[in-house]
Structure formats: C-alpha cells, structure tokens
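A protein chain is absent from this complex, but the other protein chains hold their places.
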Amino acid sequence: MLVRESRAVLATGLVAGLALTASVASCAAPQNDAKQTVLQIGAIPDQNPEKLNRLYGALSEELSDQLDVSVRYSPVSNYAAAVSAFRTGSLDLVWFGGLTGVQARLQTPGARVLAQRDIDAEFTSVFVANGASGLRPFTSADQLVELKGRRLAFGSESSTSGRLMPQYFMGEKGVKPEDLAGGGPGFSGSHDATIAVVQSGAYEVGALNEQVWRSNVADGRVDPDKVSVIWRTPPYVDYHWVVRPGLDDRFGEGFTNKLQSALLELSAETENGEAILELFGAERFIPAKDEDYVMIESVGRQLGKIR
Amino acid sequence: MTALLELHQACLGERLQRITLTLRADQRVVLLGASGAGKTTLLKLCNGALSPDAGFVHWCGRPHQHLSRRQRRRIGTLWQDLRLVEELSVIQNINSGALGRHGLFWALRNLLAPLDQDTCLGVMRKVNLDADLLQQPVRELSGGQRQRVALGRLLHQQPDLVLADEPLSALDPTLAEEVLNTLLLSPGCLISLHRPDLIHRFDRVLGLRDGALVIDAAPDTILRDQLEWLYAST
Partner (left out) sequence: MALRIHLKPALPLIPLLPGVSLLGILLVLLRDGHGGGLPLLQQFAAAALQPSIDPAVLGSLLNGLQITLVIAVLSWSISSVLGVGLGVFSACTFWEILAGVRWPAVVLRRCLAPLRAVHELIWGLLLLQVFGLNGWVAVCAISIPYTVLMARVIADQVDCHVSPAIPVLKGAGATPWAVMLTGLAPPLVQPISDHIGHRLDCALRSAVILGVFGLGGLGTDLSLSLRSLQFQEMWSGLWLLAIAMVVLDHLLRRLRSWSRMLMLPVAIASPWVALAWGTHLDLQLALPVGKWFMVFGNLMGGSQGLSAALEISWPGVIGATVWITLIAGCVATGLPPLLMLVWPSRASLCLQGVVWGAFRLIPAPLTALLLLMLAKPSLALAGLALGLHHSGVMGRVLIDDIRSTGFRSAQTLKSCGASPRVCWLYGPLADVSRAYLTYAIYRLDVILRDTAIIGMVGGAGLGWQLMEALSSFHWWLVIWIVMMSAVLTLLGESLGERLQGIWNSRAMAL
C-alpha cells in the first residue's frame, strides 16, 4: 500500500510538472493572432477530402503568389457551418453552392458574388432511378408526378443541385415532399451517397448534381444496368465565389477587385492553373453578379430554406 | 463402497502440499485446521473451482476438467460467503440449485416466473424457512435467513457429496445445530469447522496444518494434544 501511495505522489508530481512545463511552453509559443493579415478561404464540402485538400492547397498557393498575401484554407464539413463561419468573419472567401451563397450574402450585408465557373451559369441536376423501380426516362416534366409514392433520396439538406432545385421542379408539377413514400424524402448526405443508395435499391429515385453524376459514370462507379438518368432539370445558376466586405480595409485599396481578377485569370495555360481548373471541373471562371442569384433566392424563400 | 473423490499428491503453490486423500460416499468427514491452514483451498480443489499444480483430483475416476455436467452436480458446495444470486428471490435462488438438471430455457423461465413452487416449499420447510418468504428478494433477508436459503439451494441440488466451508461460523448455537444436522443428513460430506468439540458427530477427522494433511483418523482415536498442536502457532 505504501509503495502505491508513494507511486501516486510521484506520478502526481510528474503530472503537475508536465502541466507546468506545457503551460510555460504554450505562453512562449507563437499565438495565431495574425488572422487579420491572412486571407481565410473555405468551401462547402462536396468532394472527397483528398481532392479538397489538393485543390485548395493549390489554389491558396496560386492566390498567395498573385496577391502577395498569406492565404489559409480551412476545411468545413457542414453547409450551415460554412455559412455561419462566413458571417462571423472566420472565412473571407468561400466557394458556396447556389443556396448557401445566397444565405451567406443575406446574413452578411455587403458581401458580394465574385465569380462562378463557366458551367455554373447553366447548371443542371439529374433524377436517377433504380432499374427495379420501373421508372423509364421522362419525355416531359409533367411526368414528374410519377414520383408520387416513390422512395426518393436527396443529397444534403442545403444542397442546391441535390435538393433545392429538384424539389422546386417537383413542386412545379404538384409533387410535394409529403407525397413521397415514407412521408418525405431521405437525405443521403451527399451526391455520391445518393447514387449509392439508389443503385442499391434502398431508394427508388434520387436527385443529384449532374457534374458529379457524369464524373461517377466516367470513373465507372455507376452500374448502368441498375441505375440510369430519368430526367434532367432545366438549367439554373449554382456554385460561386462569395467574398466578405471590408477586405479592402484589411489588405489595401482595390484588393477585392484584384482577388476577382486573380480568379478570373486562372487559365489552363499555366501548370498550377490547369491543375486547379481540372479539380474544379471547369474550363475557366467567369464573372458573376449578385443579381444572377435572384431566382435561387426566390426558390429558397418559396421552399422555406431562406427566411 | 467405491471412492467418490480421490486426491493424489495434489499440490497448489505454497498453499497445499502433496495431499493424498480418498473420500467415500457414505462418510461424514470433518476438516480441522487453524485459519490459513488451507482448508478453503482444499475444498476448492475438491469441487473443481481450483486445479492442482501437480498430482490429480479425480471424481469417480475422472479428472475434474473432464467431468460432465451430470457428474459435477453430484458434488454440492455450501460456500462460506453463501454466494447467493443477490438479484433474485428466495424461490429463484433455491431453484438455481436445480440448474444442473435443466437447460437454458428452464433457466430463462425461472427468471420470468419462478417454477416448481411446491418442491421449493418442501425444501424451505426442511430448512425451516417461512413460506411467506418465497418471493422475497434475498437481498432483503437477514443473515440467518440467507444461510437457510443457501442450505435450501444445496438440498435442492441433491448432491452425493456435500462440501461445506465453515458453515457454522457466525451462526447462533440453535441455528448452527440445525444447519449441522441438515448437512449430516446428506450421504457423504466434507465439512471444514473451527469446532474440535464436534468431531464425534463425524466418521472421520482430517487435520490441516500449513497446507499439509497431518491428521486422518477416526474421531475416537484422536488425542487432545494432536488437536491442540493443530491450532498452536508455529
């Protein structure tokens, strides 16, 4: 018993000593208060982490070279968290989806849209169906009523292409979420997961981003016997860069405009630019305005995702 | 009469040294020895809770590890700390003595609604337990009542050989007498006691000192000095 006690005393001493050293070390270590001079960029999570890290690592480097400021990428893995982080100033420049971008701008007065990809001006979603569901490709939007009583999966709850717009187009034809089997749609959490749950047969129909669908088909990750496209939505605007107000005060006059040009000037001709654009799945970035997203805003309000 | 239990040169660490012993079904044996002499260890060897380091312990000619359930249930043990199932009622505890004769399904049914009430009531009468206690959780019983429940469980097991580890310690004289009488009713028994005055109730006396078997004789051949030496400090 005595040995145990003395061991305990020894160990307590050790722990206390360690804690003391650590706290001294923590005081001595540099604090992360250089935030003001660092451009914080972020993105909504819709790709695999390896790709996101590579993509935004390269982009941070490129922007840092072009603009001569340090750039830091913070991964965020929740759509709502990305919006909030943008509003509270933790992120300065964020790659948003259509809906989240509008939410972010409405919550952050003065924030503006900088750019979008060439494909974002006319973005589409696809409805995919499991072969066993008996659903055949639709010839007109009116056939969306066939979705009534089916098990349907969306992606993430805040996704524009994986939820908002598909739900809007269904609503146009009178298909409400309550009409679906199970009293409402399921949310797979991501576009890739939507394909998986539809392909397996757990859900009969799913709606997702067409770009993701195409890349999955190209990579051979889709079994064409089991799942196929039944309908493509009309085009709408989607992903875009949104920037916080007040960057000019922090980084110098005209910084926001320089940032915009840096994004727009990314081209496939430079090595870094080619890699970045390839990871974004685009040819180039094009200018975009707040007004482009009025339609998304009204759809968002209609479906209750914007208050 | 054939040997029920046979120990041959059984050793267990420092605690028991080369015990050789044969127990027959018709013998009532008392085990004496000072505290720490190895009585509990010897009893645990006998019921198979411990295995010897060297030598062997055979039950009906087979080593303990190879005993079937049917053979194992022929040895009953009254543990010093009783080892009742605290979360169960009196009847369920008494019934647990019969688990060796039944399977899992019976055991589950006994938990859902106690079985064999009449048999249990009979057992309770034998050990002088009030029939009102039938459904009482054993946690709520007094020390004496718990002792009787443990005894009842032992009786319900219907063993050929009873092993009991100091069953009379902490009992008042009346209860002690009653418990001893009940134990002596069984066909064969090995009971460890701190009561040299009771050896005449038995057929055979074993004496343990420092883990060695130093006395093995009929009670009337044992001398007072021998008993005193057994309890004397080294």
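When the chains are written out, they are named A and B in that same order, and each has its own residue count from 1.
Everything that follows uses one rule, which is that a contact is a pair of C-beta atoms (placed from the backbone, for glycine too) under 8 Å apart; a residue touches a chain by one contact, two chains touch by 3 or more.
All values derive from a computational prediction rather than experimental measurement.
Considering the full assembly, A:A202 is the residue among A:A141, A:A202, A:L279 or A:M295 that touches the omitted chain. The hidden chain makes contact, of the residues A:S84, A:T124, A:Q143 or A:S261, with A:S84. Across the interface with the omitted chain, chain B contributes residues 47-49, 69-77, 79, 83, 85-89, 92, 96-97, 99-104, 107-108, 111-114, 135, 157. Within the complete assembly, residues 4-5, 7-8, 11-12, 15-16, 18-20, 22-23, 25-26, 29-33, 35, 42, 45-54, 74-85, 87-91, 103, 107, 130, 132, 151, 157-158, 182-190, 192-193, 196-197, 199-203, 223, 226, 304-307 of chain A touch the chain that is not shown.
Keep this in mind: only the chains that are shown with their structure count from here on.
Inter-chain spacing, taken between the CA centroids of chain A and chain B, is 73 Å.
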